[in-house]
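After the structure tokens below, expect a handful of questions from me.
Apart from one protein chain that is not included, each protein chain of the complex appears where it belongs.
When the chains are written out, they are named A, B and C in that same order, and each has its own residue count from 1.
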Amino acid sequence: MSTLVVLTIAAPLVAAAGGLFWRGNTVARDAITICGLAVAMICAFVVLAEVNDSGTHVVHVGGWQPELGIVLVADLLAALILPVALAVIFVVEIFAIGQRRTVWGANPELSGPLLCVLTSGVSLAVLTGDLFTLFVAFELILVSSYVLLTNQGRPSQIRAGMTYVVMNLFASALFLFGVGFVYAATGTVNLALLTERIPELSDGVRIGLGAWFFVVFGTKAAVFPLFSWLPDSYPTAPTTITAVFAGLLTKIGIYAMIRFHTLTQMDDLGSTMLIIAGFTMVIGGLGALAQSDVKRILSFHIISQIGYMLMGLGLFTVAGIAGAIVFLIHNMPVKTVLFLVGGLIENDQGTSTLDRSGGVASRRPVLAVLFAIPALSLAGIPPFSGFVAKLAVIAAAIAEASVLIVVAALVAGALTLLSMAKIWLGVFWGPPASEITPVSVPRRYQKTMLGATGLAVCGILVISAMSGPLFDLCVRAAEDLKHPASYVSEVLS
Amino acid sequence: MKPNQAPAIQLGIRVASPLAIVVGVYLLFAGHNFPGGGFAAGLVFGAVAILRTIAGLQRPRGTTALIACGVLMVTVVSFLPILWGDPLLDQRVVTFDLPLLGTIKTGTALVFDIGVSIIVVGLVAAIINGLSASQPTQGAGQPTQGAPQ
Amino acid sequence: MSAALLFAVGGLTSVGIYLITARSLSQIILGFSLLGHATVLGLLVAGGAAGDAPIAGTAAVADMSNPLPQALALTAIVISFGLTVFLLALAVRQQHLTGDDQVEDDLEDQRIAQGQPAENLPEETTEEITQSIEGGIP
Partner (left out) sequence: MLWLLFGAHLVGIAAAVLAGRRSMQAGLCAAALAPAATAIWAATRLVEGGDVVSAELVWVDGLDVAISFRADAVALLMTLLVSGVGALVMGYACGYFSSDAKGGSRFGATMLGFSASMLGLVWADSIWTLFIFWEMTSVTSFLLVGHKHTDAAVRLAARRALVITATGGLVLLAGLILLAQNTGSPNLTKLAPISGTEAAVAAALVLIGAATKSAQVPFHVWLPGAMAAPTPVSAYLHSAAMVKAGILLIAVVGPAFGDVAAWKWLGICFGFASVIWGGVGALRHRDAKLILAWGTVSQLGLMFTLFSAGAPKAIFAGVALLFSHALFKAALFLVVGEVDVRTGTRDITQLGGLARSMPLAFVVALLAGASMVGLPPLLGFTAKEAAIEAVLKLSGGTQAVVGVAIIGGSVLTVAYTIRLLYGIFGPGPATSVAPQGYVRRRSWLMAAPAVTLSLAGVVGYAVIGGVNEIVVPAATELNAKAGVYELIAWPGVKTAFVISVLIVITGAVVGVLWIARGSNRIPLSLGADATDGIVDGVISKSPRLIAWIQHGSLPVYLAVMGTVAVLAAAALASDFAGGHLIWWDHPLQAMLAAAVVIAALAAAFVGSRLGAALALGSVGFGVTGLFLVHGAPDLALTQLLVETVVVVGFVLGLGHLARRFPPVTGSWRSVRIMVAAAGGLAVTAALVAAGTNPTGQPPTPDLVAEAVAEGGGKNVVNVILTDLRALDTLGEVVVLATVAIGILALARVRTRPQAQTQES
């Protein structure tokens, strides 16, 4: 079991090194990275099954006591998030291999190994039971994303890359300050110990710590008013890369928030979080509406959706947190697929601007179907997973009689639908675009890309169909978080 | 950056390089008991590379492979123990004698440290290649120095 | 807690924040270096009072400074070093592209703010695109 947990971090790292080493040999490189990611993903699924059966599993790294060393904790929350996240990366890597070196594609020499690095960062961030290791994991994720974003060195990418890197560096600095505050206040960076020690602090310090980390994680998660870096930077990356970013990075921020703020019982921050959540979703939705480029519309949606997750967390009830987790899990594949389809559209038309597109539904009906399913899911239309997620979050809010946030959620829902309709009307319907310059990609590769996207859409359908058991798991995870005594005793025993 | 090819400086650096490398190796081995460690050692090695580049003696090559090696090394050392059931990143402590340094009590941590210093050298090499080859936008007439291999 | 160290933390933070809000990437890099120092000193302050170096055998355990924040700080130094260097590389690339190291405002944001049609965006030249496709690592 420990081996499996560790392999989710180790396998991608080894694959990254191997992929770099044989970077010249396309077949070997792709095989290595795919294998590494596949191993990690399979391990994550097995871990989920095991944790579901036998409860939280703790790995003491190096065999040290949690007071001294680092622990990896595979509790239900981590075990739920990890397989989905890794599956998302796996699919994107297949897509990236299909896309090869095209105008819109990522550079395969780099994208494979760097996605592996990113993967191990994600695994580490999800599994770690240590605040400082979380920082390191964040840096791993971020640094690989910096390089993935900028390695082609186009002017737009450099410009956006600077915004992205600088904003995140500042957030990292704030994170380190936060570690300092926490350490000064409690003398530890172990999350289980923090769970015991932070609630004992005086109210000002306790809530202040929560607020500080809310800013830190909020920047990663792109909440209002800290989201500005996201819509500027994401659309400039190659679509495959944006797909990973969109599916994972902000979600890891939310994950960290769920983890940290529930374990340390920051219920007092709830109302602040709800206000921020309301602004995040409405402004994100309005932002999406304002854009005229598919990738930018989708980027603003990321923000809007983050608002829903934050809303679930901000309620600080089991139902709310469970809703946030369901939303998180549902949103990862959905967001990724939308960007992948965006990439296919780009390939098909040579642009992702709405004004210059049109008539894709008639020309490539398959693309229309591949887009429609995640788009409907995103808009919360049944019978897709987005409906369950939205219902869970809104029902939790109504149960708490938080009227304003419900109104905000409904407005954001309408805005989401409207901007999805905007893409649909602009890209898929209407007369065919007058001058299209499809990127010539060999058929075989096109099939790989379509296949990868189709696979991910199937994943969405599976999540939709399995929403029932999934939701039950999320409720259990939320109960564990809400009553962290079991987490603490598992880690410290 | 133009290589400085003054013979005196070149000679000085030729002499200094082995010394610096000895210092680096010392830091690497001493790290477990005294200030030092893989990172510091790597930077000292890296400094040698910088100096030699500045003096026009050589430029680092095969940087990517170096980095890949380093990553492979630290990863394997870290994760190998789990294959035979030990905890992740478990240490094997060994004791042996080395001339000059005396009895060394160290373990797999040393291998880890060596990996670390290899990566750091790789990074410094990348800095040299990546930053020093820069030419401000002066058109294509300017000869490019050392296109990476 | 040592007020002197706290003063250093506060001062470095202030100057760091001032510098990172500049438009010149060189200054931003300087700012992050300073912020990096501030965070590291912050960790040390958080770890307790100064003391002897935590090397077993050279001092009494009670007199030693807390080693854990030092280890954390070391990791933090190295990471911020790496990222600073990366920012430098970005600055160098920017300098290559535009001749200076100024951080420009996002063009698409401005276009949308001014309500201009999408055609007004400068297209990246084919040369730039081929160039970036050709990229990779040596």
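Couple of notes before you dig in:
By definition in this document, a contact is a pair of C-beta atoms (placed from the backbone, for glycine too) under 8 Å apart; a residue touches a chain by one contact, two chains touch by 3 or more.
All figures in this text were calculated on a predicted structure; none of them were measured in a lab.
Although it is left out of the displayed model, the omitted chain contacts the following shown chains in the full complex: A, B, C. Of the residues in subunit A, those that touch the hidden partner chain are 13, 16, 20, 61-62, 64, 67-70, 107, 110, 113-114, 117, 120-121, 124, 132-133, 136-137, 139-140, 143-144, 146-147, 150-153, 162-163, 166-167, 170-171, 174, 177, 180-188, 193, 197-198, 200-205, 207-209, 211-212, 214-215, 219, 225-226, 228-229, 231-232, 283, 286-287, 289-290, 322, 359, 361-362, 365, 376, 379, 381-383, 387-388, 390-392, 394-395, 398-399, 406, 410, 413-415, 417-418, 421-422, 425, 429-431, 467-468, 471-472, 475.
Mapped onto subunit B, the footprint of the missing chain covers residues 1, 27, 31-40, 43-44, 46-47, 50, 63-64, 67, 70-71, 74-75, 78, 88-89, 91, 93, 105-107, 109, 112-113, 115-116, 119-120, 122-136, 140, 142-144, 147-148.
In the full complex, subunit C contacts the hidden chain through residues 1-24, 26-27, 29-30, 33-34, 37-38, 40-42, 44-58, 61-62, 64-75, 77-79, 81-86, 88-93, 95-96, 100-103, 105-110, 112-115, 127, 131-132, 134-138.
Everything that follows uses one rule, which is that only the chains that are shown with their structure count from here on.
If you average the CA atoms of subunit B and of subunit C, the two centres end up 23 Å from each other. Centre-to-centre, using mean CA coordinates, subunit A is 35 Å away from subunit B. Residue positions of subunit A with contacts to 2 or more other chains are 23.
Looking at subunit C, one finds that residues 82, 97-98, 137 touch two or more other chains.
Those residues of subunit A that touch subunit C in the complex are listed here as 23, 101-103, 105, 107, 109-110, 132, 135-136, 139, 143, 146-147, 150-163, 165-166, 169-170, 172-173, 176-177, 179-184, 189, 231-232, 235, 290-293, 296, 353-356. By the touch criterion stated above, subunit B contacts subunit C in their complex at residues 33-35, 39, 63-64, 123, 127, 129-131, 134-137, 148-149.
Of all residues in subunit C, only 53, 55, 74, 78, 82, 85, 88-89, 92, 95-99, 137-138 touch subunit B in the complex they form.
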